[in-house]
Every structure is written in structure tokens, then in C-alpha cells.
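Yeah, one chain of the complex is gone here, protein chain that is, but the others are all in their spots.
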Amino acid sequence: MDFAWSDQQRELLNAVGRFASQQLNYDVIENDREGIFNHEAWKKCGDFGIQGLLVPTDYGGLGTTVAALERLGYACRDNGLLFSINAHMWTAIIPLVYNGSEAQKKKYLPGLCNGTLIGGNAMSEPNSGSDAFSLTTTAIKKGSRYILNGSKIFVTNGPIADLLVVFATVDKTRGTDGISAFLVEKNSPGMNVARKLEKMGLRTSPMAEVFFENCEVPEENLLGKEGGGAFLFTRSMTWERGCILASAVGSMQRLLETCIRYANERKQGGQSIGKYQLVASKIVDMKVRVESSRHMLYYYGWLSGHRKSVYLEAAMTKLHIADCWVKCSEDAIQIHGGYGYMTEYEVERELRDAIASKLYSGTSEIQRNIVASMLGL
Amino acid sequence: MKILVPFKSVPDPNDATFAGEAASASKSVINPFDEIAIEEALRIRERGEATEIVGVTIGAPSVDEQIRAALAMGVDRAIRIDDARALDPYAVARILRAVVEKEAPHVVIMGKQAVDDDSNQVGQILAGLLGWPQATFVSSIEFLDNKTRARCTRETDAGLEVVELDLPAIITTDLRLNEPRYVSLPGLIRARRKPIEVLTCDQVGVNVRPLTTVLAVARPPKRPAGTRVESVEELITKLKQEAKVI
Partner (left out) sequence: MAESLVLIEHDRQQVKRSSLHAITLAQQLGGEYELLVIGHVVNKISSSLVSLGATSVIVADDPALAEPLADRYATVIAEAVRKSGAKNILGTSSTFSKDILPRAAALLDAPMVTDVVAIEQMDGSISYRRPINAGSMFAKVKVEGERRVLTVRAAAFETPAANAAPCPIVRFDVDAESLPNGMRFISREERKSDRPDLTEARVVVSGGRPLKDKETFERLVGGLADALGGAIGATRAAVDAGMAPNDYQIGQTGKVVAPELYIALGISGAIQHLAGIKDSRIIVAINKDPDAPICQTATYFLVGDLYQIVPQLIESIRRA
């Protein structure tokens, strides 16, 4: 295992960092306050090639991709924008790449990869969150269409998505084997993207409830086969768990640097606060968390190119990085004292954004269940 | 039409440590005005008016990163004149002349000045050496008469001026000519397949020495820290009585 970056990889990462720091940090405080999604930044990411990172194989494999996402998280302070990009990549692009028919790939992938189409998925329902496969949205075949009925909640990108991967059951009696995935375009008749949901953090990433009332979906929009939904979901979830917090590692690195700078500049009692052990100790813990997170992330990236099943590692990676991110964010506020509590300093927002990481893509409890069962307990 | 775009690798002006301290290679960028020149060449090609864009820079292998950035933006091929000496505009222009004579472009588009040296001379010297028409500080370019002429708007101290040049000509860019596209990741990948030709001064037939020597570089004395005033009245009082300026 070689931890060194090639010149080409370094060049790519520097290009990502430069692009993100110059183009993606406008009006973040205000957009967070008002819950505004930065369409322009999304489009710039599309033009730059962020949404397209997954598809071509000559980027140097997943290892480079996670490093690129990490650099993105370091240079871009809009965690919500990155969350929307991640949701788009793992829940719309990945399922299409693996399970899309040629026609479906041709129709949607180019737009999804260059950012002109925004994707997302609709899985969770008011009564099925962690217990995802107990969903009750139905998809009944009628002639050449499926009729969808049900309601979905926590649909990231819901208000702005051009395409949603919607999970519904074609036959409740088959249980998990009835779950199927459908590509539903926005404004499909019977599809109602309801009010935007207001969140604690990741406020620049729009989220909505979506209702399906006799929503008609053409049969060619079935993604994969009938009953293949659970497997499709599990596979894309594995990708998501391993990678969705790559940018969190970058955020943590940025927080660490901010704290070091502050600890050196801020003077109390005649010396820099960094000289006080209680402050230094917190920063040391932040540093160790950043490093351990980074190593788990890179290992995951390397492993997924070398082994077929990385289900266990994905769960551990997500569990650990989420935990680290929340703790680092808390420490960062504490180190900044009163200023850490002020929105202007952009430290408190990191905690509000980080807490969600223990909830999405499977709660930390679910990740623990996965690891426990993989350990044979 | 073939466009030659000379560009320079400079320390990143947006980098906080930029002002003076030795910049590391990864903190170098394409000179912003030259980036504008590259962007303009790309737009001219996108309009169907140019068929080839060639970039040229002078420097040690450490500037290859900027060359790849130029190729990633869309330049077709690049030449690096391998010369690690500290050069001055006098020498740079004479080396570029040799490249122009080798490449025979229809137009040379380059930044008006490099943001580290701020001399604003090379384009004009090059034009004088070649005996070509020149338009400096240009904010718009239009090609006329089957690309035998160029009409350029120039930004001057008093406003704007429009001049017309017979091609081949030298054009130097000003800020408002365009806003450069950023390097895209697919562009970076494609750039790896584009050729970079490395040539020595000898190989292009030029033997020139800079005539300028930098004896010392220093920061100017810092202005003393200012006073915060709390009201319009206090400001006026201070301007009248302390500064005696109104």
C-alpha cells in the first residue's frame, strides 16, 4: 500500500482545492441562515467536474476520488452544498452506473455527471427510517406503467431534483423481495414535492417531503429489476457510507488549522491560550481524530479497489468519522470560547452540520449493528 | 488562424504569504493577465476564428504545473523554453521573438503585465522587435476582413480608445477583457495527453542576456497604525486640526 501521491494526483487535488476555495465560499453565512441552496456553486462544480468524479475510470480510481472529496471539504466551507453533491453522487449516479439500462444511462448519466441534472433518492418514510425495508410506498403495474402511492420524508435535494430514485414495493407480501427502485422525473403527474423541511444544520442543502398520489411512472423507468431494490439500495449505501464523510475529513482539517491559529493568536493571562494544556490537549485530540479518520478513509478507498465486499469497512468508516467530526466541532467551539458561539466566526455552524452525520446514511446505531453482526455477534 | 499565448508562472497573488517571501512551487499560478489572454484565445477558437492555440513560457521544470494548467484550460500544445535564469523584459521579449519566428502565429495575445514584476513592457518590446502592430490594455478584440485585421478597444487613463491593427500583431490584455474559466478536472486529464515541447534558447536560435540586475528587494516602511474615530464630528475635527488637510 503506497501512501504517496503521484504528481498527477497532487495536481488534481491542488486544482480541486484552488477551485473550491475561490468559487464555492460566497455568502455561506447568509445562505445558511436563510436556508438557500447555492445553484451557481452547484453549476460551477458541474462545469469543473466534481459531479463527474465517479464515472470516468482514468481519475486514478476511488482512492483519488475520496482524496478529492476530502480536499473539497477542506477548501469549501459550505457543508450543505457538499452534502447535496454527495447525495446526488451516491444515491442517483451510483445506482444508475450499476443498474441502469443502456437507455437509462444514456438519458440521465451525462446530465447527472455534468451537474445540469440534479439527482437524489426517496427512501425514508414517516414510519420507516432505520427500518428502511419496511417501507409502504407501493408501485402497482398497470399496463405499461407503474402507479406509485405513498409518502417519502427527508428527501435530500427534493425541492431541486430533476430525477429521484424512488424505492417502492411492487408486492407487499414478498417483503424485502418486493422492493424496487424507480427513476422518477420531477413534475411527474401525481408527484408532489411538498414544503421544504427546515433543519438544524446543512441548511444550504434543500430537503423536502414528497408525496406520490397515483403517480404514473413509465415501465422503462424501473431501475434494475422488480424486487432488486433492496440489493441496489444496500450496494449504493455501502459506497455512500464509505465516502460521504470524505469531505468531513477535510472540514476537520480546516477546523484544526483554525483552532491552532486562534490558539496562537488569542492571548489571555499574558500568553497565547495554546500554551495552556487544557486547550492544547483538545487540539491534540482533534489532530489525532483527523489522522485516524483520514487513514480509515484512504484505506477504505484502497480496499474497495482490491476486494469485493467492503460492507464492514464502510460501516466502520462512517461510524468513526461521524463521531470524530462531531467531537472536533464541539472542541472547536470550546477553544474559541464566546467567539465560537457567534455565527460570524463560522465555527458553530460546523457542529450543527456535523451532528447530521450521525443520522444520515444509516444512524451511528445502525452502523454499530452492522459491525456487530459482521463480527459474528 | 494560429494564436500564440506567452504566459508566465508567478507566485499566487491571492496567497497571504505572497508579498515577498519565497513562494513554493505549489503556490504558483499562471499570471492572471496571461490567463485572461488564454481565455480570450479559447473564445476566439470557440467562435470558429482560430484553429490552433500554442502556449509558450520560459522557466525551469518547476513551471510545468502552470503549463499543464494552461493545457487543461484548452491550449492545444505548449512550449517551455528551458531557462532558469532571472530574466528581465529585455531578455524575455527577445527569447519570445525567436519563438514567434519559429511558430509564425497570426496573432500573439498576452497579459499586459506580470503581477510580480509589474513592468508592463514585454508585449510592446516584442512588437517593436518584430515591427508588428500592437494594441495594449485591450478590453475587447474583434477580427475583421477575413481575419486580416483586428479591431481592439483599449483602456486608457482618459477612458477608451479603439484602434485597428493589420495582422500579424501583438495584443496585450487588460482585466476586463474576459473572466477566465477555471481548469476543469476533465481538462486536466485531457491535458496529460497534450504535448509539451522543451527547447533551449540555443535551439530556437537566441542568445541573450538580461541587462537588468536586481540589487536588493525590501518591504517599504509600514504606515503607522491608524486611529479609530467614533463619529463624523471627531473625524472632521481630526482632519482639520491634527492632519490639517481640510
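Letters A and B name the chains as they come in the text, with residue numbers starting at 1 for each one.
Quick note on the criterion: a residue touches a chain if its C-beta (ideal position, glycine included) is under 8 Å from a C-beta of that chain, and two chains touch if they have at least 3 such contacts.
It should be emphasised that the depicted structure is a prediction, and the values quoted were computed from it without experimental measurement.
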Practice problem: Determine which of the presented chains are touched by the chain that is not presented, and list them. | Solution: B
Quiz prompt | Omitted-chain contact residue, chosen from B:Ala60, B:Ala84 or B:Val162 | solution = B:Val162
Quiz item: Any idea which of B:Phe7, B:Phe137 or B:Tyr182 touches the chain not displayed?
Solution: B:Phe137
Quiz item: Touching the left-out chain: which of B:Leu4, B:Ala41 or B:Ala93?
Solution: B:Ala93
Exercise. Spell out, residue by residue, where the missing chain touches chain B.
Key: 11, 13, 18-20, 33, 88-90, 93, 112-113, 115-129, 131-137, 139, 151, 154-166, 169, 174-176, 211-220, 223, 225-233, 235-236, 238-240, 243, 245-246
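Here is the rule we go by: only the chains that are shown with their structure count from here on.
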Quiz item: Using mean CA coordinates as chain centres, what's the chain A-chain B distance in Å?
Solution: 40
Quiz item: What residues of chain A sit close enough to touch chain B in their complex?
Solution: 8, 10-12, 14-16, 18-19, 22-23, 44, 47-50, 52-53, 56, 58-59, 68
Quiz item: So in the complex, which bits of chain B are touching chain A?
Solution: 14, 26, 29, 65, 68-69, 72, 181-189, 192
